[in-house]
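One chain of protein is taken out of this complex; the other chains stay put.
Our next item is subunit A:
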Amino acid sequence: MVVAANKSAVGRAPTAKAPARAAAKSPARRSDRMAAVPEFTKAEELDAYRRMLEIRRFEEKAGQLYGMGLIGGFCHLYIGQEAVVVGMQAALKQGDQVITGYRDHGHMLACGMDPKGVMAELTGRRGGYSKGKGGSMHMFSTEKGFFGGHGIVGAQVSLGTGLAFANHYRDNGNVTLAYFGDGAANQGQVYESFNMAELWKLPVVYIIENNKYAMGTAVNRASAQTDFSKRGSSFNIPGEQVDGMDVRAVKAAGERAVEFARSGKGPYILEMLTYRYRGHSMSDPAKYRSKEEVQKMRTEHDPIEQVRNRLLEKKWATEEELKAIDAELRDQMNAAADFASADPEPDPSELYTDILR
């Protein structure tokens, strides 16, 4: 059953062959094109719960530190979108790479980066991943396969294509995940990259995190084609829409896409239909959408609540056990915040280091 579902979901037919007809479909029928969702095992559910909650608790703590003046500048929180990175990461293997834009804290934690190092970078301290010189939008860990953290909207798409180029050049079997948002999806270099990636059959999965708003501009106010899974169709890049609030759907789609890229067939596009609960950055007027809309997503589609409910329904975990996980994560984030508050700022001599090697 899963195999059959996968087959219909691999998007060459709907994207490349019949774009006109597909475009005429009403948004309500979008879900027809999504694959059936395979069930998770108990271990997978518990793992997803912990990883998503880790990101949420981290981001909540970051929001608090921002309010206390410990974090400066821009700080883009990932709350609501956790299922995307957690599901995708489950499809990767050692040596694969991840690159994203400025809303990057979730991606870093999903890659296995230490919350202390990420938080200390947010506070601009020497123990941060970039020694305090990068900040929220510019962090890296080559050890964990995380290549940023890029502040220029869309730049990471060309850079990620270059990482995939290197994999292809070295024939090392590794795949690159290049994440970007519905806003970046309108940048010219995205399509320049699509063209080269398909032309050279590069092992890259483009993940468009469609959270419905580019800053404050709703998708339908900025995009002539709001079905982003079709954005590769003129390059013959297959694409599919995925329920980005359901970690099981994300993982299944991620496995299909990563396998496609790894087997030498070239790039693949996954449009993750997701939602951010918080503002674009910390100072967001929230005038462009209603409180009811946000509330509806939180209560009906929250990625963590969905897993929690299944765990309880199937009696794979008790309330107490889930609370214990939560408590452990809260402790971890408190420790990260303490570290990030107490760690010294970079030594002044760091001003002139790391400019040239």
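We take it that a residue touches a chain if its C-beta (ideal position, glycine included) is under 8 Å from a C-beta of that chain, and two chains touch if they have at least 3 such contacts; residues count from 1.
In this section, contacts and distances are computed from a predicted model.
Engineer: Looking at UniProt, which of "Acetolactate synthase", "Molybdopterin converting factor, small subunit", "Pyruvate dehydrogenase E1 component subunit beta" or "ABC transporter permease" names the chain that isn't shown?
Structural biologist: From the choices "Acetolactate synthase", "Molybdopterin converting factor, small subunit", "Pyruvate dehydrogenase E1 component subunit beta" or "ABC transporter permease", the unshown chain carries the UniProt name "Pyruvate dehydrogenase E1 component subunit beta".
Engineer: Among A:Ser158, A:Asn236, A:Ser281 or A:Ser341, which residue is in contact with the omitted chain in the full complex?
Structural biologist: Touching the chain that is not displayed is residue A:Ser158.
Engineer: From the listed residues A:Thr142, A:Ser283, A:Thr299 or A:Ser349, report the one that touches the chain absent from this view.
Structural biologist: Final answer for the missing-chain contact: A:Thr142.
Engineer: Please give every residue of subunit A in contact with the chain that is not shown.
Structural biologist: Against the left-out chain, subunit A lists 97, 99, 128-134, 138-142, 147-152, 155, 157-167, 169, 188-189, 191-193, 195-196, 199, 353-357.
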